[in-house]
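Only one protein chain is missing; all other protein chains are in place.
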Amino acid sequence: MDGRRPSQIRNINTRLGLNRNAEGSCYIEHGNTKVLCAVYGPYEGKASKRLENRCSIVCQYSATTFSGLERKNRPRGDRKSTEISRLLEKAFESVILTDSFPRSQIDIFCEVIQGDGSNLAACINAISLALADAGIPMKGIASAVTCGVIEGKPIVDLTSREETDLLPRVTLATISGRDEVVLVELQNRLHIDHLNTVMETAKSTCADVYECLAVVAQQHIRACAPILG
Amino acid sequence: MEVYLSDDEKLFLIAGIEDNIRNDGRTCADFRQVVLEQGVLTGTNGSCRVQLGHTTDVLAGIKLELESFDKDSEKNTPPPFKFFVDFSANASSQFAGKGGDEYAEELSAALTTAYSNSYDILGNLKKVQLADGYRWKIYVDVTVLQWNGSVIDAISLGVIGALHNLSIPEVEISPDDGGKVSIVLKRPRTGGNVRDEEVPVDTWKLDVSRCPLLVTVSKIGTGNVIDCTPEEETCIRSQLWVGLTPISNNDFEVTCVKQVGSGLLEIESVNEMISLSSGAVKGLHSALLHRLKTEEYRKPGHSFLL
């Protein structure tokens, strides 16, 4: 639609560590989708959420009222944002080595400043980098991509214009580009015959996205090395 | 972000302020460094991002919506603005969930009061009334991305920046059947094979030279301070939001005063604080107007935090 090939992702721009208050933060751009993410913790959280054997993870997804094509009334708290928050929580519970911080809590906050498709995928990528910035031990950097099917052919990294159709789309997140799926979410109906191709494409694109994220994380750590000593 | 200071640290700060010296080398009437960028979001009709002292970070976006209203029931047409402030949980984990809602409500109420007579201060605002019963509704949404004191100052700057950046499409109005009107976006006539949708719509801009600025003035010890840092905010006695609207050059009118938080103030010190703020705002306002005029427009697709 915007001059990309079907299997081409949009440009990814990132910047790590821009929020001084937070332990880790990340700003990521997938083309026009812009996401800001902050990670607080691990800290001694609320007693009600405390778990004895591992740390609890609290995610909050919100999108600015001006992020979409039409104005939203509330930035968060509606069903969809809560659902995305839950999804993120679940995905990152399996990414973060939660056993290393018993009785503590990690807060992850995602803010979609501008949404132009693949918001969930962009959030996952942003969170992975923010967690890396915060130095929280993980099984690997999670990378995600949204993949759709048009006339039996898979296309990746959908824009909001492409998402509005009746297009079936799968959001897939893997760890370190390997065949380890931590999140899969499907919207609209997808014929079983296409499932295989979509999964394969999404998986390989996740690996590509991972390459980008890994480079960014490494660069950032290298830049921080003199400060950390 | 919670700031905890010991009593000695507080005493140090207070004593410094009473001598007109602050920790970061400013005097009491100085603002921190302000960074203002316009047109940062392509998905909005107008947007602006303001950074105050590198850490307080505010993003304002404006969306326009065509609204129909009952002309007879609204004798004094209310301003077309709708302000909404949201604290992103990114700014501080205390704003997670509904944590920031109360404060945000207060802020949007203050903005609404400051802009209550906006037909007077924005010279060409009448133009948003398109026809009988139709007007542009201007949704001004502000998101606080990072929070480090003096949010309202940054927000008011952000709103002005966004309003200046706002481009309202020109429309053609033609009467329709049954007393209705049809409203069509006006596009410049171009020949050739260019499709209508590809031609940019004609737009006009608001005159923001007389928009109100809101300033936080705090009473610390016996001194009055503008633009507090969070450290300083821990030792304030009382805080005022002062809304100032420029009338002419170097002349300001107070349009809104609101006490924030607890604490007592004498009438004299209120006057003192207001005069301090109006003095400080003069410099800020002229700097703002200069910035708005000279700021070069960014390339589209430029990522705004890089």
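First chain written, first letter: the chains are A and B, and each begins at residue 1.
Keep this in mind: a contact is a pair of C-beta atoms (placed from the backbone, for glycine too) under 8 Å apart; a residue touches a chain by one contact, two chains touch by 3 or more.
To be clear about the criterion, contacts and distances are computed from a predicted model.
Trainee: Using the UniProt record as the reference, specify the protein name of the hidden chain from among "Ras-related protein Rab-15", "Exosome complex component RRP45", "KLLA0E19119p" or "Mitochondrial import inner membrane translocase subunit".
Mentor: The missing chain's protein name, per its UniProt entry, is "Exosome complex component RRP45".
Trainee: As a test of the contact rule: which chains in view would the missing one touch?
Mentor: A
Trainee: If I consider the whole complex, including the chain that's not displayed, which of A:20, A:86 or A:161 touches that chain?
Mentor: A:86
Trainee: Residue by residue, what part of subunit A touches the chain that was omitted?
Mentor: Against the missing chain, subunit A presents residues 70, 79, 82-83, 86, 90-91, 93-94, 139, 166, 170, 172, 175, 179-193, 195-196, 199-200, 203.
What we mean here is this: only the chains that are shown with their structure count from here on.
Trainee: Would you mind pulling out the distance in Å between where the CA atoms of subunit A average out and where those of subunit B do?
Mentor: Each chain reduced to its C-alpha mean, subunit A and subunit B end up 31 Å apart.
Trainee: Touching residues of subunit B toward subunit A in the complex: what are they?
Mentor: Interface residues on the subunit B side: 1, 41-44, 47, 55, 59, 61-63, 65, 84, 86, 88-93, 96-98, 139, 141, 143, 145-148, 301, 303-306.
Trainee: Help me check something: in the complex, which residues belonging to subunit A touch subunit B?
Mentor: Against subunit B, subunit A makes touches at 13, 15, 18-22, 25, 27, 29, 32, 34, 36-38, 40, 58, 60, 62, 64-69, 71, 75, 77, 107, 109, 111, 113-116.
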